[in-house]
Structures are given as structure tokens and as C-alpha cells.
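Just dropping this structure here.
A single protein chain has been removed from this complex, and every other one stays in its place.
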Amino acid sequence: MSAIVECHNLTKKYRTKTVLNNFTATIEENTITGLIGRNGAGKTTLLKILTGYLKETSGKVAVFSERPFNSLKVSANSIFVDDQMSYPPALQLYELIEAAARFYPNFNLKLAKGLFDYFSFDPKGYHKRLSKGQKSTFNAIIGIAARCPLTIFDEPTTGMDEGVRKDFYRALLKDYLEFPRTIIISSHHLNEIEDLIEDVLLLKNGRAFLHLPITELKEYAIAFKGRKDEVLRRIGDRDVLHKQYIGADTMYAVVKNDFQEEDLEQARRSGLEISSVRSSDLFVYLTKPAKGGIDDVFGGN
Amino acid sequence: MSLAEISLGAAVKRQFLFKMKANIDVYSSLMIMQLLAFAISYGDRIRYAVRDEIFLSKVYYYSVDPVIGITIFWGLVTGITVLTKGYTDTDFTFVTNRLSSTLSNILFLAAVGLAGAIMAMLSKNVILLVALFVDKADVLYGSPMTAGDFFLGTAVVFLYVSLACAIGYFIGALVKLNKIFVFLIPALLIGSLMFDAAQDQWPLLFKVYEFYFHEFSLAIFVVKVLASIILCYLASFLILNRMEIRS
Amino acid sequence: MQIAEWLETEILNGHFQSGDKVYSQYQLAEMYNINPATAAKGLNLLAEENILYKRRGLGMFVAENARERIMKKRKTQVLARLVKEVVLEARRLNISDAELIEMIKNAQQEGGEG
Partner (left out) sequence: MSFTLPFLLIGFLVAVWAVIFIIKKYFPAKATHWLVMIYVSILLLSVAIVMIGMEIKQPFKDGDTVRKVSEPGFQEEIYQAFKEGKDLEPFEKYVAMEKVFPLEPGVSVVKIEKTGKEGLPLTVFIKRNKENSGQIAAKVYSHAFQEVFGYQMTAAFPPPKLKWSKNQLSISAPKVQEVNLYFVNKEFPVHQFREKEKRDTGYTSWAWFVIYLQIPEHIQIEEGDNVFVEYL
């Protein structure tokens, strides 16, 4: 395994706003990484830097061991799929597929054709007349079929309906099994991609907040529910990722799971309900912008 | 997984072919502008109607100079257009970097410029047909277009169009650098005209015009134009090379 | 781990016998629509528990006494945990031990009949 993407103290500033702040992470070859984060966390900026569309302000970024900005090598071996992808208006959909096939040496035209028919696109249609969801689907087809060593999807399912989303993720997985490559897929719906991805890269305030295998994320945190004083006693001085009061004296608290099995056993005995936390919920807790939650806005009442 | 190694030449070639196919609209705008210029030229074909005691002379004058002028102007517009958002975004959807993008743009502009030059020169024959069939001209006076004339004319028009493309491209690059140039460039042009008028001197713009259009030595002309073209593209590339692609 | 549980159930049901080759991570990934690395982790989990064993270059096979191991594991881990919870709940509801055992017996009878 070798690193396809390496970022070290990567920083990107727009005038006064810092979007990426000393971001450091490494993405290994032939993995599917889910890049998750709230809106504005810097996901798109990071991905655009990786594909060479944007220039880093400081720090080091290397894709295929090369600085991606203005690199022909990176451009030839990566594809960036998002809903802003634009195509020449004069070309029909099928001509666009053929054009893409000419640019990418690994392009699987047969697969593209198959997906094209499956999603019932009109080969003679035009991209600008597609609906939002259809555009996303079309872009995704190009993204999958291009079989680029580094394939990047930025919110690929925008506008797609439920069925198409499932089909897309399955198509991506199947083609990945057949033709392994490095895939980064960004989303703010973790539950949509959690089965598909191998690693999670959680972006918060322009930093890599967490970077671990998805299986570990599922065991990252644990929830206690029960009498408030008992819950507080058990969690000790751990950072509370999420808390909620139910009724007069019942508390629900999520903390990082570094408990010993005996501790949990004792907690259960003292009448606390212990449960695991769904990774999508955990994602929300981890990425919430500040301390507290929406309830705190209404705190005065 | 092995990485695809792509040479600059191959990237430029693919992009050039892609652009040729994708930007067919360039030809329709060329065609429409040439047709309009042709219509103007046709409407303007009666130059004199002189009447004295013996003759009532109507002088018909057929020329495609307006078509050529418009084609040069179209080159300027096309040069600017290639760097507008719609075009550059599609440019970077697939494999490219700034250098290959610029080189393929230059090739593309050269190709359509050549097509424009040939079309403009060929349109002369259409106006001759108008003379023959619409005006029933029995005899045409003037210089017939020889093959030599055709090639010389096409080459010179091509150089003019290419120069216009390069200037347009440079303007496009400036505008990409900063939107302020959208206002600044016309303001500078008008400003210089007004300044020269106030100073009561021959306008700088006309000196620029004379620099190219009043050069009667073909060799010097070619050198002047080629140098200007290279300068414009080089400057544009240096501006663009440091810029981000999509923000 | 869902994949591990599912494979265990397959073995318990007799779908795979000792010595049988089980699905590869890629087959599992395709069947379950999950990342192959995740599937591999499930397989490795079972290998660590000696339910599966690895033959280099050939894949994963069901171990000699896999069924027994799984049953024992489920008994000591899953069942024991469930029982603990039942006991806790019974205590909260002030149900006497005798009453609780009675309830379990009833449930067993119903389950046996049904």
C-alpha cells in the first residue's frame, strides 16, 4: 500500500477566511474514503486542491507524489465529479461520453453505455436539458467509467432520487471490486455511504478531525441513559459529545468509548441503559459547530 | 494500479480535437457575421451615380473588404470568448493543465481563424455571382483574383485574424485576472482617443492601426504580426498559469 | 459486526460445514453491498476466534469445531447479556426471583410448542 494523497499542514485561505487550516492526512491506495463534514467545513476546497483546480495557500500537498496544481499527470489520473461539471453545450450526451473516453485511458466505454441505457438517457439529448438529478447521474456515470486512479465524488447524489442513489452506490462498489482504485467520496449524509466506504475522514473547521476505518467509528462512542447523577458519575470528566434531558431526571449522554468492559458492566448494574451510537448520529454530534445544541438556542424558555 | 503517463503533445492534441468538435458555435457566429457584412457590402455596392451632359453613369463596386474586416473583428471576439467562464469550465472538465489548455486554445484559434480567412476570401466569388446574376453585369472591370492573390490574401487575412484572436485572448486573460478590466480596457481606449484629440495629435490607436495596415513589405509585416501574436499569447499564458481553475 | 454474525448463523444453520471454503471478502462485499475491507474485517474477526482459518492463497475455511465455538460464544456472551438485562428489568419492576423463573419456564413452554 502506498499513499496516493498526502497532505501536511495544508492551509487554504480566501482573503480573510481560512477554509483549510493545517490539514494533515494521508489517503492510501485503493481505498474508498468518505470525506464527511458539515456544509462549509472545507470538503469541496480540499477536493479541488487535490485535483489541482485550486492552489494551496501554504503547507504541502502531494497526489501521486506530485503537487497537483497545474499538473498534467494529476489531471490525467484523476477525475473530479460534482454537480458543477460543465460540458460544451453543442455536444450530445453520447458524444460527451465518447469525448471523456478519449481523455481517460482506462475509460470503460461498455460500462458507460450500459449505465447510460440502464438510467434511460437519450444518447442524442443535451446535458443542459437534464434535470438536477439526471445531471448528477450522468456525471456519476462518467466518474465511474473513467476508472481514474484517483476518483473524487463531491456530493455525487445531489438531486438523485432514492432508487438512483442506491443504484449509483452499488455500481460504484461493483466497479471498484472489479477495478480497484482510490476513491474519495464526500457527503454530509454519512448513513448513505457508511457501508460503501472503508475509511472516514471527518473534516471540521478545516482540519482532519478524525481519520479512521468506518468499523472503528461505529465503536468510537457509547451512550448512557438513566438518572442524571448516575450518568454524570459514570462518564466522569470525559468530553460529552452529546447530551439530552428526558423528563425530570433522565439524561442521555454520548461520550467517547474508552471504557473497560467491567465499568460498563457496573454501569448496567446501577440501572443505566448503555447503547451504541449510530455513526450518522455520531457524525452530527462530532461536527456540531459549537458547544450545546439547538436546544440551547431556546434555553431562555 | 499503474498511472497513465501523458505527454504534453498528446494532451494538447486530444484537447484540440475536443474543442474543434465542441465549439461548432464559433462557426455559426462567423457565418452570421460574414453574411451580415456581405449584406452591407451588397447594399453599398453602388458607389456613384454621376450624371453629366453626356453620361448617366452608375458605378457598381463589388468588394468583400467589409467581410474581411468583420472576420478580423470576429477573431477578436472569439479570442475573448475562449476565456469566458462557460468555455474554460468545459476546458477543465477533462484532462488538462494551463499549458496544454493554452496551447490547444492557440491551435483552436488558429484553425478557426484559418477557416474564417478562407471563407472571407471565398465570399468574393459570391458577390461576383451577385454581379453576374442580380445586376446583370455583362463585363466586370478590375483585377481578377489569381491563385497567387487568393493564397496571399488568405495568408494575410489569417495573420490579421490571428492577431485579433491573440489580442482578444490577452484581453480575456486580463479580464480573468480581474473583472475590473471589463471597464478599464474600453475606458483606456476611449481615454487615449480623447487625450490625443485634446492634445491635437494623431491618435495613438491610428498609429497602431498604421503599424500593421500601412506596412507594405510582406516580410516585415509577417515579422511584426507574428511577434505581436507571440507576445500576446505569452503574456496571457503567464497571467493564466498562476491562476486557479474553478473556485 | 454484522458480517461476522451472519457468517456464524450460516455455519450454525449448517450452510457451511467444517472444512468448507467460505465467501471471500469480495463476494461478501458484493452480496452485502459493503466495502470489501469491512467484509475482510468480519472474516478476520472470525479467524481470531478460530471459527475460520486462513489458507494462504486459497481463502478462508470453516474450522474443525466452529459450530461448537459459535454456540459457546453466543451462550457466554449473547445469552448471558440478555439474561442479565432480564434480571435487571425484573429488579426494576420488583418481580421476585421465583416469579421471574416462572415466567422463563412459561416462555420456554410456549416457544417449544410454537
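By letter and in written order, the chains are A, B and C; residue numbering begins at 1 in each of them.
Simple rule for what comes next: a contact is a pair of C-beta atoms (placed from the backbone, for glycine too) under 8 Å apart; a residue touches a chain by one contact, two chains touch by 3 or more.
Since the structure is predicted, the reported quantities are computational estimates derived from the model, not experimental observations.
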Candidate in contact with the missing chain, chosen from B:Leu8, B:Leu129, B:Val182 or B:Val208: B:Leu129
Absent-chain contact - pick from B:Leu3, B:Leu83, B:Ile106 or B:Val157: B:Val157
Contact residue for the chain not shown (choose from A:Ala3, A:Ala62 or A:Ala90): A:Ala90
Residues from chain B at the interface with the omitted partner, ascending: 24-25, 27-29, 31-33, 35-37, 40, 48, 50-65, 68-70, 73, 77, 119, 121-129, 131-132, 135, 137, 139-145, 149, 152-153, 156-157, 160, 213, 215-218, 221
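The definition used in the following text is that only the chains that are shown with their structure count from here on.
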Which of A-B and A-C has more C-beta contact pairs: A-B
Inter-chain centre distance, chain A versus chain C - centres from mean C-alpha coordinates, in Å: 32
Length of the line joining the C-alpha centres of chain A and chain B, rounded to whole Å: 47
Contacts with two or more other chains, residues of chain C listed in rising order: none
For chain B, residues that touch 2 or more chains besides their own: none
Residues of chain C touching chain A in the complex: 1, 26, 29-30, 32-38, 41, 84-85, 88, 92
Touching residues (chain side chain A, partner chain B) in the complex: 29-30, 48, 52-55, 64, 69-73, 75-77, 84-91, 95, 99-100, 102-106, 149, 180-181
Complex contact set, residues of chain B against chain A: 1, 3-6, 8, 11, 14, 17-18, 21-25, 86, 89-90, 92-100, 241-242, 244-247
